[in-house]
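With one protein chain withheld, the remaining protein chains of the complex are depicted in position.
Then we have chain A:
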Amino acid sequence: MSDLAAVADERLAPRSTARRLLGRPELGAVVGAVAVFVFFAFAADPFLQWSSFGTVLYASSTIGIMAVPVALLMIGGEFDLSAGVMVTSSALVSSMFSFQMTANVWVGVGVSLLVTLALGAFNGIMLVRTKLPSFIITLGTFLMLTGLNLGLTKLISGTVATKSIGDMEGFPAAHDLFASHWTVGSVDLQVTIAWWLGLVAVATWVLLRTRAGNWIFAAGGNAGAARAVGVPVARTKVGLYMAVAFCAWISGQHLLFSFDVVQSGEGVGNEFLYIIAAVIGGCLMTGGYGSAVGSAVGAFIFGMTSKGIVYAQWNPDWFKFFLGAMLLLATLLNAWVRKRAEATA
């Protein structure tokens, strides 16, 4: 049995590295990233300076941290429209619980983790119980959280922003963990970049080398078939929503500890940026296909565009237009590349 396995099939010509790369989901995104990079390298002089690189990476990481679990969720065949405001909710819970209940921010951080995971579990359990489309379920959560963020903050703090927790016990350590930065040469690197790259690595490992990863692809690719062979599809989907919640917690704590106050109206609209990063990175809208690395490249495109426009000294109002155009181009490019790769494979 094992000797059979080792024998390569003579009917298969060894595939060239280029051909193998063509089959990767990230390819379209990488081509797009190079194009955007070259474009801004010519259009904006400061774009090529090392210090700009740190800024671009920081912008990419704030979206990228959330794009990773959102990409996994899309591979698993679902959306999460509440991901953007959930980040704000997480920061608000952390800040207000610390301020109102205790003197130590770590208690708030811990409570926030539990609350945010519960929000993710709510999304997931509602989805698998009611079997409604995730678009509807998470749209509901999105609206409810938006209202709760504003309403509860005003009720508790009296204003739309939380009180400063900068002088509380544990703040410096929490700041180090979620919002510190260090300087390498002339490049200022935020700790979120480390979180982001770490999450991409973990997500890639999970997707490609664990049973859970196999189940994620199967749940999105053909849930019926997966269930019939004994894959716990419901549990996989709840897990994915909780992964989104976990990353929302990380992002939320960054938001809190980098400014020490939180605006309760923030986060609305960000959910689309995460989805855009995942789609540009090669995730199929219909599920079953995509990668975590692709979402990182998608987030990097986002970072380059948002900062490139500033460096080129254009009116930032144009940013959304560029983002939309980029999304369309990237998706078309992805579709074209995939068709080519499948035709010649």
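Observations
In this section, a contact is a pair of C-beta atoms (placed from the backbone, for glycine too) under 8 Å apart; a residue touches a chain by one contact, two chains touch by 3 or more; residues count from 1.
As a working rule, contacts and distances are computed from a predicted model.
Taking the options "Monosaccharide ABC transporter ATP-binding protein, CUT2 family", "ABC transmembrane type-1 domain-containing protein", "Peptidase" or "Heme exporter protein D" in turn, only "Monosaccharide ABC transporter ATP-binding protein, CUT2 family" matches the UniProt protein name of the chain that is not displayed. Checked against the full complex, the one of A:Phe171, A:Tyr241, A:Phe257 or A:Tyr289 touching the unshown chain is A:Tyr289. Between the chain not shown and the residues A:Arg129, A:Lys154, A:His181 or A:Arg209, the one that touches is A:Arg209. Set against the missing chain, the residues A:Asn104, A:Thr204, A:Asn222 or A:Ser258 yield one that touches it, A:Asn222. Listed by residue number, the positions of chain A touching the unshown chain are 1-2, 4-6, 9, 11-12, 205, 209-211, 213-214, 217-218, 221-222, 224-231, 288-289, 342, 345.
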